[in-house]
Structure formats: structure tokens, C-alpha cells
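One protein chain is absent from this view; the other protein chains keep their places.
Labels run A and B following the written order; every chain starts at residue 1.
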Amino acid sequence: MNDKKLIIIGLLIFFGVCSSVCWYNWLSAAEKGAPEPLLSEKAKAAGYCVVPKDKMKAEHMKILDQWREHVVRTGKREYVIPETGRTFNMSLSTGEDSCMGCHSNKSEFCDRCHDYASVKPYCWDCHLEPKEKE
Amino acid sequence: MSDLPDADEFIKIDHSTPSTGWMDTPAKIRPGMYCYASNYRSVEALGLPNARRWNPLDDDWQIPDNWQQIFLEGLQERLDKFRSLKIFMDICVRCGACADKCHYFIGTGDPKNMPVLRAELLRSVYRNDFTTAGKIFGKLAGARPLTLEVLKEIWYYLFQCSMCRRCSVFCPYGIDTAEITLLGRELMNLLGLNIDWIATPIANCYQTGNHLGIQPHAFKDMLDFFVEDIEEITGVNCEPQYNKKGADILFLTPSGDVFADPGTYTAMGYLILFQFLKEKYGLDVTWSTYASEGGNFGFFTSHEVMKRLNAKMYAEAKRLGVKWILGGECGHMWRVIHQYMDTMNGPADFMEVPVNPVTGTVFENASSTKLVHIAEFTADLIKNNKLDLDPSRNDNLSVTFHDSCNPSRGMGMLDEPRYVIQNVCNNFYDMPPSTIRENTFCCGSGAGLNAGEDMELRMAGGLPRANAVKHVHEKHGVNMLACICAVDRAALPDLMDYWVPGVDVIGLHELVGNAIVLPGEQERTMDLRMEPLPGMEDEADE
Partner (left out) sequence: MNSSYIFSLILVIILCVVAYMGGNAEGLRLVFGVMIPYLAVFLFVLGFLRKVLGWAKSPVPFSIASTCGQQKSMPWVEQNKLDNPSTTFGVIIRMFLEIVCFRSLFRNTRMRFHKSTDGVKIAYDWEIFLWAGALAFHYAFLVVLLRHLRFFFQPVPWCIQVIEFFDGFFKMEFVGEVIDIGTLQIGLPGVFVSGLILLAAVIFLCLRRLMSPKVRYISLASDYFPLFVILGIAVTGIVMRYFAKIDIVGVKAYTMGLVMFKGTLPPENVGGIFYIHLFLVCVLLACFPFSKLMHMGGIFLSPTRNMTGNTREVRHVNPWNYPVKTHTYEEYEDDYRDKMIGVGLPVDKKE
């Protein structure tokens, strides 16, 4: 019967769509595993960041947003790391003591994971992208 | 009707839901809401199962000991034969869109008359025995075992559905309760659980060719009676032809039209139309006493009985050697013709593609079944200016049109009858849009429920229709409800008397018959009901 053919075609489409997560990835050559952000020599040497690494992984966007709010509203840029008592300049890209001051390699540090997770932060809509050294 | 409360009392309908869940609220079979059990002789006549005397009010329905097995095997068989049933059993999400679309729910407030619950009654049994989820989770998945109480409940509500399909229009998946009701009634018939208002008409129809059991000589006598009346009114003899071999067209109409008012006046309208066309254009139409029924109560019983009764139409057309078939005004007749006839009893390749011999119009939409609806036929004649009409003869009427469920939602004939009405009478007012065309409400008596003993159900089910008529009655002074269905003509007068006194019921072709100016007719002073024509009140008295 004619409609059985149509139903089979429909089911093949259904199966094709469901299994696309497999065959798409099998067919594409891209590396499937998670990329590691590359630490610059300076960051490596410092050995610590404003918050521990695991928390930073999940929440860096939140911290950046709160810093921006804080700086814009109050004008104060001083951040004290609770664990060590060390102060830090709340800035994304200005000066040696900013985020990018340490993580100067945007493409290897930021973009790798952002691309992998299909995240498009709008940081660089306003901030100048740092010139990478290499 | 004496048991019925006053209309003002009746309309205080309680639409609230009971405090117990529907599975825990047993159905109470109540006089006034159900039709009498099938007469065993009628069941026997068709060779249907379990012919015996029984009464729905009795505890013991005298069904076979293995009734569950019969029911469930019957259900399995139908699931295998009808994809519609399988899908409709599986995919309802109980969104509730259908709930307040059913005229029986609106009129009774009984939640089991919500289309969704009516279907759930059967669906719960289906889940229990045919689905994984139902077998594992039981009641939580909406499943329940088929007990005698459940069977009675399903029976009770299957015969409170007129298969009108209004719910199907609103269902996001097109779930058609009519299909479920028809197949559910098939299961009931496996156990001998039909109602007599259906069983006896189908037995009659099988034997005599029509639901009313009119034998051939009596059929002719009845039409002769109309011929006499028409002659008295118009002075013209409209004697029809019967069982004529070699006629061009076979005419089929529900036998209700030859039996009871106001359908009889519609039959007179047909006779006048055919006489006019015969005189002017030589139209050769024959009636049949063998296929003397357009309707098909088999449709309310099972697909098989439907086919057995319907077979006569093509058989008679073949025997007489007609070119095509013209069908009269009937509701479910046209659903059967439109959806089932060609598939069941076709192909009708012994006939020709219908051509209106008067206008030359080819009815391409009927090219396979070879059946043309008389409203299409008459509309075509009027469009081509082939009829001499005097619409002023209907000037005493202010008309509205009741779309019958079946020609609307099982065929889609909506504009043709309106076109005819607007050309044969001058005062036409449609009812509100949510109550006409594809949204039309049932007369409340369809699908074999127009018995006398279930008058409360009928008045409840007809309430939405009556209420819309009341609206145009009060707003536009509508005094005549036109329809194209014999069940309507039988059921609506009671309904109007109860809810909207002052509105009468008329068939489309009675209006046509009044308006047609026959060649050689005397000056008419009376309409087909032998009541004075407008402006002729004095002459008619003489």
C-alpha cells in the first residue's frame, strides 16, 4: 500500500534525525574531547587565580559580570582574595593585574572552550581584544 | 413527553463534576435517557448474534458466559482492521478541547458525555488488555478491567452519542468519536446489545427495502396519495415512475419522507420538481420500491450491516440500467454514500459519470460513486436558470437553515442548500456561526436515537440547536427551520415544540416545491401543507 511506503519514509527520517548525533560526529573529523585551556607562562608561574579552578570553570562569567557592575557603579576596582588576603585589580583587560594581563592568550585560553561549548561572550563587543604575542 | 420537566426547569443544567472520579462513579441507566432493547425478532431477521428478549434495566442482560472473550477478541479484530481505532485509542492527550463541544454534554451536564470521557470508557478497557503501560500500572495509567458494570456503562454512553463528529472538528488530532462509537456499537452487537430503534429499522430495511417496513404496494399507495394532494393544490398530475428499467436516473430518498409529516411535504417537493423537469426537459427519473430507503441505520450498527443494506442501491441501479443515481435529502445517508458506499459496494463502473441532462453540468465530484445530492442538482438547475420559481409563495416564511451533521462534517455540503433556499424564498437568516456549517449542532436524535422513550436525552441533546434557533427566532422572527435530513424532519418538530414554540420544520425541497411554477398549473392558493399561501388567505377559505 502506498501509505505504508510513506510511513516507512517518515520513520527513516525519524531514525535519521535521532541518530544524527552519532553519524554527524562520526563523519566530522573534529576532536570530540574537551579542550584544555592553555595557561600562559605568567599564569602558570602565579599558580593561583582569584577563586579556585573548579569554581572558576563554572562561574567565571558570573564573577566578571559582578565585577563589571561593581566597578561601573562604585568606581572601586579593588578586590581582595579571601583566602590569601591579596588584592587584585577588577578589570578584564587593563593592566598587568587584570584577567587578560595574566591570561594574555585569548585564543588558547578563552576561545577553545567557548567554541567547544558554542558560547559567544560579548566581552569583546566593548573591550579591545588583547594583541597576542605569538 | 409528559415525563419531561418544563423547559425553564430543564435548562438548569448542572455542569459541575461529581466528587468521585469517573471510574468510581457507576453509570445509572435511567428511563428517558436510553432506548428500548432490540426486539429479538429483528436481531434474528439479520442473523445477528444473541437474539433474545432483554431489558437494559434488568441486572441480567442475558449475554453469553464468555462475553468478555467475545468483546476483547472483537476489539482485537477491529484494532487490526481499523488504523483509526488504534490511533484514536493511543494518542488522546485529554486536553479537554472536545469537552464542551458535544451537544449531549451541553444538554445533560453528564461528564461522561464529554467526548473524551465517552472514548475513555472504551479506552480504559483497551489499555487494560492491549497496552504495556496499562498492564503494568493499571488504574494509574487509566486502565480498568472489563466488568459487567463497565460493559453496561459503555453501552449506555455509546447510545448517547449521535456520531455527529462535532468533537472531531475541534480535536487537535482529529480523533473522531463517531468512529469510536460505531466500532463500539459493533462490539455491543457481537453480544446482542442493540437498541430497538435501530434493530427493527435495519431488519425492515433488509426485508422490504426501507426502514419503515413499507411493502411495495403500500409504497406506491403512499406516493399516490401525495400525487392526489399535489393535483388538488396545483391541478397538475405528478405521477412518478417506479422500478422503470432504462430510466436515466434512479432516485433514492429516505423512507421517512414518504411516511410522516413534514417529510411527506418534502417528498411532494421532489415529485413537483421531477414533473417540472419531465414536462420541460424530458427528464426520466424512476423511484424504486426495492431500494426504497436512502438512509442506512446499518451505519449505527456495524460496518457489515451498513454494507448489507447499502448494497441495494447499486444492485437496483444495475438492474434498472440507469445512468446515475440522484439522492434525496438525508443526513447519514450521505455520510454512508460519501465515505463508505463506493469502497464497500463499488466500483459502480456500470453507470456513467453523472451529467445533469438539463444543464449539461458534469458532476465531477461524484464521478466515481455516481451519486448526486439533490441539493447539488437543484442548485445547478437554479444557477443555470432552468427552473421557473416564484419565491414569493414562501413569503410567509422566515427561514433559517440547520446544517445536518453528516452532510456538513462527513461530506462538506454547506453552500448548495443555502443557495437553493435563497432562490426559493425571500427571508433567510443564518444562525450564529458557531452553530452552523462545520460547527453545526446535532438535532439531538441522530444515529438511531430518535425514539420516543429517550425523549429527555433528545431534548437535552437538541438544546444547543434549539437555543440557536431561538436566537434567530427572537432576533429575526424566524418561523421555519429548514433542513436536508429526514431524521431532522422527524426529530426537530418535537424539539421546536419543547424549546422554541412557534418555529416549524421544513425540508429544502418543500420550499422548492412551493416555489416551482409548473407548466399548466392552476393558480395556487395553498402551499404543500394545504395552508393558504401569502395573500391567498381569503381564496383558500372558499
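The criterion applied here is as follows: contacts are C-beta pairs under 8 Å (C-beta built on N, C-alpha and C of every residue); 3 or more make two chains touch, one makes a residue touch a chain.
Just so we're clear, the structure is a prediction, and the values are computed from it rather than from any experiment.
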| item | value |
| --- | --- |
| Chains on display which the left-out chain touches in the complete complex | A, B |
| Per the touch definition above, residue among B:61, B:104, B:206 or B:428 touching the missing chain | B:206 |
| Touch with the omitted chain, as defined above, among B:175, B:193 or B:374 | B:175 |
| Among B:129, B:231, B:284 or B:438, the residue in touch with the chain that has been omitted | B:438 |
| Full-complex contact with the absent chain, from A:21, A:45 or A:126 | A:21 |
| Residues belonging to chain A that touch the chain removed from view | 1, 3-4, 7-8, 10-11, 14-15, 18-19, 21-22, 24-26, 28, 30-35, 54, 57-59, 61-66, 69-70, 73, 113, 115-121 |
| Residues in chain B touching the chain absent from view | 8, 11, 13, 15-22, 47, 79-87, 90-97, 99-101, 106, 111, 114, 116-117, 120, 131-133, 137, 139-142, 165, 168-176, 179, 206-209, 215-217, 220-221, 242-245, 289-290, 303-304, 307-308, 311-312, 315-316, 319, 337-340, 342-344, 346-347, 361, 363-369, 371, 376, 379-380, 383, 408-416, 419, 432, 434-435, 437-439, 463-464, 467-468, 470-471, 474 |
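Please note the rule applied: only the chains that are shown with their structure count from here on.
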| item | value |
| --- | --- |
| Centroid spacing, where centroids are CA-atom means, of chain A and chain B in whole angstrom | 69 |
